[in-house]
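Remarks on the structure that follows.
Removed from the display is one protein chain of the complex; every other protein chain stays in position.
This part shows chain A:
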Amino acid sequence: MAFRFRQHSVLPGFGLTLGFTVFYLSLLLLLPVAALLFYTLQMPWADFWATVSHPQVVESYKLSFGASLIGALINLVFGALVAWVLVRYDFPGRRVVDALVDLPFAMPTAVAGIALVTLYASTGWIGRYIDAFGVRIAYTQLGVIVALTYIGLPFVVRTVQPVLRDMAPELEEASAIMGASRFTTLRRVVLPTLLPALLTGFAMAFARAVGEYGSVVFISGNIPYTTEITPLLIVAKAEQYDYRGAAAIGTVMLLAAFALLLMINALQWWSTRRHTQR
């Protein structure tokens, strides 16, 4: 069957809304990205490569992507747990806890960063006890992971929550009646249903963390080659009026993030297909 653009729907206005969508997205998304690429394209290839493959920059990719990945993985596990508790149990103060989850969205990231470092520095409320064990959080790579975990939490919780709420309890009951153990039910019934939502939350938390600047610069200590995140290097380039260098590194981050999101989307698509076709 030929592809049909114009579907007869009860609601008219497809052309108008699509036109608006394309225009709106161009203004907000495509044009800035195009400007970034345009800046980068003005650079000779050798300059571009020298900028983005400088050892200091490469170390920062490792930290930015590595810490973001770890942060997103932590959120995947504990965010799912938080969502589970919020949906499945009723307890006093549940609504308050539910509202608290959004805090990382609402709070200025710089404020969060300063608060985190106040807590986790060797003189801080939490830091001083952890420091006694010889573990330092503030001004180390661990501190970067803490900050990136903090800002990513709501993404997993808020994507898993509605799916979990809509999941019919009958499914689990049926599984139990048919003799499955609790673990088998969790593994074969609950988890497959949640998997797409979990992956989406994970991807969003990860993508957000890669670009995070405000909350990290305070806790990371910004020591080149060890605790320097890539966004800081971009700021440093801009500070030298090296716009093209900043754009070059930005482009690399954009491409890497794009590739990763594509991968996660493919994974999600595959898992949805696998579990719905059977």
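Heads up, the rule we're going with is that a residue touches a chain if its C-beta (ideal position, glycine included) is under 8 Å from a C-beta of that chain, and two chains touch if they have at least 3 such contacts; residues count from 1.
Note that in this section contacts and distances are computed from a predicted model.
Asker: Considering only the chain that is not displayed, what protein name does its UniProt record carry among "Cation:acetate symporter ActP", "NAD(P) transhydrogenase subunit beta", "TIGR03936 family radical SAM-associated protein" or "Sulfate ABC transporter substrate-binding protein"?
Answerer: Spelling it out: the chain absent from the display is recorded in UniProt as "Sulfate ABC transporter substrate-binding protein".
Asker: Out of A:141, A:222 or A:271, which is the one that touches the chain we can't see?
Answerer: Per the contact definition at the top, the residue touching the missing chain is A:222.
Asker: Sort through A:36, A:107 or A:236 and give me the one touching the missing partner chain.
Answerer: Residue touching the absent chain, from the options given: A:236.
Asker: Touching the left-out chain: which of A:117, A:194 or A:264?
Answerer: A:117
Asker: Since one chain isn't shown, list which residues of chain A touch it in the complete complex.
Answerer: Counting only chain A, the missing chain is touched by 51, 54-56, 114, 117-118, 121-124, 138-139, 217-218, 221-225, 232, 235-242, 245.
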